[in-house]
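Can you read through this structure? Questions will come right after.
Shown here: the complex without one of its protein chains, the others still in place.
Chain lettering (A, B and C) follows the sequence in which the chains are written, and residue indices restart at 1 in each chain.
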Amino acid sequence: MKIGFTPAQEQFRHEVATWLTEQLAGPYADLRGVSSHTAMVERRRVWEAELGRARLSSVGWPVEWGGRGASLAEQVIFAEEYARAKAPARLNHLGVELLAPTLLTYGTEAQKQRFLEPILMGKEIWCQGYSEPNAGSDLANVATRARLESGPNGDEWVIDGQKIWTSLAAFSDWIFVLCRTEEGSRGNRGLSYLLVPMNQPGITVRPIREMTGHAEFNETFFTGARTAAANIVGAPGEGWKVAMATLAFERGVSTLAQQMDFTNEFDTLVAAAQANGQALDPVIRQRIAEASIGLAVMRYSALRMLTNAESGALSHEAYTYRLYWGVWRKKLGELAMDVLGPAGEYAHSDVPAIHDLQHMFLFSRSDTIYGGTSQIQRNQIAERALGLPKEPRGI
Amino acid sequence: MKIGFTPAQEQFRHEVATWLTEQLAGPYADLRGVSSHTAMVERRRVWEAELGRARLSSVGWPVEWGGRGASLAEQVIFAEEYARAKAPARLNHLGVELLAPTLLTYGTEAQKQRFLEPILMGKEIWCQGYSEPNAGSDLANVATRARLESGPNGDEWVIDGQKIWTSLAAFSDWIFVLCRTEEGSRGNRGLSYLLVPMNQPGITVRPIREMTGHAEFNETFFTGARTAAANIVGAPGEGWKVAMATLAFERGVSTLAQQMDFTNEFDTLVAAAQANGQALDPVIRQRIAEASIGLAVMRYSALRMLTNAESGALSHEAYTYRLYWGVWRKKLGELAMDVLGPAGEYAHSDVPAIHDLQHMFLFSRSDTIYGGTSQIQRNQIAERALGLPKEPRGI
Amino acid sequence: MQFAFTDEQLMIRESARTFLDAEAALPAVRAVSATSFGYDAHLWQQMTQELGWSAIAIPEVYGGAGLGFVELAILAHEQGRRLLPSPFFATVCLAAPVIMQLGREEQKAQWLSAIAGGSLKAALALSNQAGHADIGRVASTLTRSGADWVLSGEAHFVVSAADADLLLVVARVQETGVKETAVAPSVRVVAVSPKASGVRLQMTEMLDVTRPMSSVAFDQVAVRADALLGLDVDASAGLQRALDQARVVLSAEAVGGAEYSLEAVTAYVKERVQFGRAIGSFQAIKHRLADSMVLVEAAKSMAWYAACAADESTDQDLAMAASQAKSCCADAFNAVAANAIQLHGGIGFTWDHHAHLYFKRARASSMLLGSPAWHRERVACGLGLGSISSALQF
Partner (left out) sequence: MQFAFTDEQLMIRESARTFLDAEAALPAVRAVSATSFGYDAHLWQQMTQELGWSAIAIPEVYGGAGLGFVELAILAHEQGRRLLPSPFFATVCLAAPVIMQLGREEQKAQWLSAIAGGSLKAALALSNQAGHADIGRVASTLTRSGADWVLSGEAHFVVSAADADLLLVVARVQETGVKETAVAPSVRVVAVSPKASGVRLQMTEMLDVTRPMSSVAFDQVAVRADALLGLDVDASAGLQRALDQARVVLSAEAVGGAEYSLEAVTAYVKERVQFGRAIGSFQAIKHRLADSMVLVEAAKSMAWYAACAADESTDQDLAMAASQAKSCCADAFNAVAANAIQLHGGIGFTWDHHAHLYFKRARASSMLLGSPAWHRERVACGLGLGSISSALQF
């Protein structure tokens, strides 16, 4: 157990930092500090391609697929430097961080050939179609149907139903969708994992305005939407297994990038407290210190989790991680507003820090809801990690 | 709605205060400030009798049974003055506050004649036999059995089983016991509510040492213990109903006395904080203020509850009260220890405040357990006050 | 001592609830929030002229009903349940008590009668740019100009000021030629017309859209001597009492919001099915709602007591009760409204759902007239814990 980096790793850090600084001071200066997931989409596509060419789109991927086969330590370094350079939020993070590892594990050779390179180069942006209005916490309750039909373009899946909370859907090229492909099946059986092109008449996207005032999520409607029969990951009926694997990748190296965002938010908060004098309030100081402990905990829990993931089974800290950060960030949001005081109540502040912290405060209310509520997380911890009896399903 | 008292009520306050001051400066000076429920038992019996003679044992009782038929406001005044005078903890509080109202509601005329006066005069001290090792949260799981037998002394109930957490059992004269009187019955059916003399060979009391180091509770074993057939409150099989009524009296005026204890504890804590300088720590100040809010909340919730109780049904605040004070006092204990700092870690402090606060801290851990854990309390609030679905029993 | 509503009080509550259930449904609240002054003038007319809400706590001699803060709190509680945007708080619960405490007889006769009759809307300009509720930190000053005065400075977070007929401005007296000393400066409240020369008023868009606020700047505004509330003596004590009374009403309003928030989410979890069961049958949900209910009931006890204190108690006891209530009720509303979002799941996070409106109002109310932490510090002082030169500012 060691926290320091080797000279070779520090050399890698230097290389990455230099490259990022050059890009973001030069041709991509307009993208520096762009943190919104919905802003400057076209420019960020170009940036994704730039990363891909530099083999920095996903340094952990195998070399044959355009990565660098980087070690965990190097991935940590990349995430740190990416954040430090204030490089823009990754446009295709669902493709890079969730779908690509899923394809690397469950995809056919043809699927890897077809999909990985466009992901890497930012040519095809992906979104995720899991939740439905009646399949929120109870994800296995998916009702969106797909059936295989023969037609002029060969066999195709035809999809009908509705997905919700599909972030990025408005400008995604593809969506990975959990569908019910066995008629009459219930629960997590009879589901399949399909890859569906977004740009077709059978798909309609409707933005959902959230309490932040922005529309970061969407509803996505499928009305006879189509995709080629080959665009299924895993066998028909194996969708649940594949979807769960995808979710598990949320606990992967993408957590490092997320943590860097958290660190930036924390730093913004500290700066705001210093600016308005709240940093000298002993009560606020206790809470800021507590938040800093949470940051440290998340960092080292993620490293434990990633190290342990290399050896297979999901370890204890991996079960607790999702719940921990959701609760932490919600508290950070409350702290931020207490630091801002009444000035934080203005809807449109000229001060970027106030705007960012407000948005974080409001958005963080969903951090204990999406991707499995805190209640669901606690169930999973209790049942899977502590071995307590399962919750009875209703009758 | 009014918080002030009338001149007549203030006159009553003056009378009570004068009497208590005279007694506790004079003949009962040795009892002033005695707060332990197990200390100076014989002297406190004498004190109970003194209260009884002055018709101050339970001012709210009807005049015919030795009370004063006092209004709620007067009962509030009595509780306040009793605490202010640092009069000793009531030895027979289970008799006065729980059993007597139960008898007044469900007892036969003969039972009232037989039992009320000795309770009032401190001649017969009572304890409560509800919980069992396997009937804790699940009180309806009572296994202690009683059967009616004919014998030389006429018909008698013969009781076998074990009760636990019987406070005061070591010096009580009587116990009210929830027993299973219908063989083969389950749950809350087939139970009866019996009054049993403690001083008999069929009863053995074994103290339980708690984490405080003291033994404030006991185990009480029944091995062919006997009581007259007439010593049943309500009909055979109605025990659950009567026992629940007794528990409801815990939400009665006895809460006022308890609140005065809380106020004394809070004052001790504040004095300790002032003495060691912690009162100037802004973080501690916030927590002390918070605790003072809790005290105010409890006082006014109790008044709402008692006012509403006069009109019948248990109101919302009555459901929440038990949980509120348990949680509040546990927090007060933690605050007390944080105020004391390392000095609070000495097991035997010469400083009475430190000793009292330590004991409160440790004892308060049981405040969310006995008489229904916080978990049970939350179930009841959710199901009875909010109307949410009931928890399924196991199969 | 009688800690329950009288029959008359119950009737007031009942009729208010019936009225607001009909008139202040959520879509209506959203709609009026978007209008220029952020409230429904017609509804306000009904409240004042038909229902007599603005008169309820004003003495009979000024044309009021002569009741007190318990009744005001009841009405605020009911409006809180519906997040009703209206000048009620600013005019009736904040400005009227200030006039009551500080006004000369002829001022009371003039203004309180007009408020009671519904023809006057008033607002109190107190807070500085940071939103401090401390009287000692006001950012407006009065300087003498012969027998009259000149008002300069600014005030922020002024509730319902945009179309008020009268501004009551809290200002420090700045004696010309006298340096500011360590002694707290003397404070006056002056009545200013929003249309007076030198007054600039700007509405500010808030996260909580249901309580409009403005910033006001005063640039050498001429103030006649008789525009001073009361005589030319320090107004702090009377102002403090009026502020504490307003805090009590605000607390009751918060309790109303919390209560409604809890009722709505309780109804939702009984209907919403996941895993083949109403989610309200899961203990995790039940216990969170039970905890919310504990908070609501605690806040009620605290708020109603404080309402009594606003009528009956000494300044010092009221200050304690008001700060305890403000802290307790604000914390409860924040927690209950947050929990309601959580238990609604994704839908509770959307703009079109009501949950965020309550959540935002809860926080906005927390910050108005002193944050929970500020009030707890005030309670600590009141408990005799001594004074600290605290960095606590809100």
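Just so it is clear, contacts are C-beta pairs under 8 Å (C-beta built on N, C-alpha and C of every residue); 3 or more make two chains touch, one makes a residue touch a chain.
Being a predicted model, the structure only gives us computed values, none of them experimental.
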Over the full complex, note down every shown chain the hidden chain is touching.
A, B, C
Option touching the unshown chain, where B:E117, B:E238 or B:E391 are the choices:
B:E391
Touching the absent chain in the whole complex: find that residue among A:A143, A:A289 or A:V351.
A:A289
For the full complex, which residue in A:M40, A:L104 or A:A385 touches the chain that was left out?
A:A385
Please pick, from B:P27, B:G341 or B:G387, the residue that touches the omitted chain in the full complex.
B:G341
Chain B residues touching the chain left out here are 131, 134, 136-138, 141, 164-165, 208-211, 213, 276-278, 280-283, 337-338, 341-348, 358, 362, 365-366, 368-370, 373-375, 378-379, 391, 393-395
What residues on chain A make contact with the chain left out of this view?
1-5, 9, 72-73, 76, 270, 273-274, 279-280, 282, 285-286, 288-290, 292-294, 296-297, 299-301, 303-304, 307-308, 316-317, 319-320, 323-324, 375, 377-379, 381-383, 385-389, 391
For chain C, which residues lie in contact with the unshown chain of the complex?
282-284, 287, 388, 391
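The criterion applied here is as follows: only the chains that are shown with their structure count from here on.
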Can you list the chain C residues in contact with two or more other chains?
277-278, 281, 285, 373, 390-392
Quick check on chain B: which residues sit in contact with 2+ other chains?
282, 286
